[in-house]
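Entry: chain A
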Amino acid sequence: MTLAELTHPRQDYSYGFLDAFARRELRRRILKAIAIPGYQVPYASRELPIARGWGTGGLQATLSVAGPQDVVKVIDQGADDSVNAANLRRFIARMTGVETTTDTARATIIQSRHRVPEERLAEGQLLVLQVPDPEPLRAVQPDSSQAREMHADADYAQMWLSLYEQLVRFGRFMQGASYPVIVNRRYLMSPSPIPRWDTPALHQSAHLTILSAGREKRLYAVPPYTDVRPIEFDDVFFQVEDQAGRVCMITGAAQKFMDELPQPGGGSRFRISDTGYVEKLLAAARGEPTAIGPTYYDDQGRFWMPGVIRGRGDGDS
Partner candidate 1 sequence: MNLLTVHDLSKTFTIHAIGRAVPAFTNVSFQLRPGELLVARGQNGVGKSSLLRCLYRTYLPSAGHAIYRSAHGEVDLARAAEVDIALLRKTEIGYVSQFLRPRPRVSAIELVMEPLLAAGADSGEARARAGDWLGRLGLKESIWPAYPSTFSGGEQQKINLARALIAPRRLLLLDEPNAALDPVARAALRERLAALKAEGVAMIGVFHHIEDVHDLVDNEVVLNAVG
Partner candidate 2 sequence: MTLEPRTFDPPRLSDGRPLLTARELRKTYGRVTAVEGVSLEVYPGETLGIVGESGSGKSTVLRLLNLEEPADAGDYRLDLAAYAGENLLGLDRYRRRELRVSQIGIVYQQPHMGLRMGASSGGNVAERLIMAGERRFASLRAAARDSLAASEFPLDRLDDPPRVLSGGMQQRVQLAKAIAMRPALLLLDEPTTGLDVSVQALVLDTLLRLRRERRIATIVVSHDLGVIRTLADRVMVMRGGHVVEHGLADQVLDDPQHPYTQQLVHAKL
């Protein structure tokens, strides 16, 4: 037996880019995060060939769990075709050999920046959300060690105080994206800068969500079928962005989360933000065989699980 037979052939990178130790650490952190829903688990964020702040947290989570059989979809603000999404998708595919897709229903891993797809995710699917700032208490407690003590004590009164202040000053809750939620009736969590429209999708969801912040070196998770409740009062409710009166200029569909496109004349046109979903609607319109899954919101804008959204429509977009 020769030395050459005993050694692996030389490779430029380990499978999935991360070395074995990094991969093992990340998987352990992810398990811990799943075991303590909503709790921020610190991890050693590795250097990647993209800059911190460009999705490295989500990328490390995806790379550490992806295998050759996975089908990966990457979106940025709902779009599969943005430059960042395309770069990340190509890198993941090259490093893991996974198939890529734009079809939400076919994907086993969906890495996303700032959106949850319109089609309902199913059991077995994994949603990886890129997180710029994992600390939901930052606004009320700039000192992160004190914020950690507040998490330990479940001392979240200041969040409701800020809701109170918003109602007193502006008559409504002012937080748009990153609307804070309580996970499993215990930890306050930032759902990443997804619009409020997407927040209810995390509640009692069939899929697993991993949220990872590469720059801040923290990750956390929402396991399947876990309570995720936006902070609200018992008599003044959390509301999602009102999509009433908006019609998609491409598909003619309504009651999905829309991108607003200001027009030179002063008005606005609207386009469904989820491009994968738009593709499917267009394919169906052309009469091609297309399986469009059930969506989180129906055509009347009703959320699929009754009782989750108590307040409706505040005129904010």
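Here, a residue touches a chain if its C-beta (ideal position, glycine included) is under 8 Å from a C-beta of that chain, and two chains touch if they have at least 3 such contacts; residues count from 1.
Quick note on selection: all candidates are chains of the complex that A comes from, given by their letters.
Here the structure is a predicted model, which means the values were calculated and not measured.
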item	value
Touching partner of chain A in this complex, picked from 1 or 2	2
Complex contact set, residues of chain A against candidate 2	153, 155, 157-158, 160-161, 163-165, 167-169, 233-236
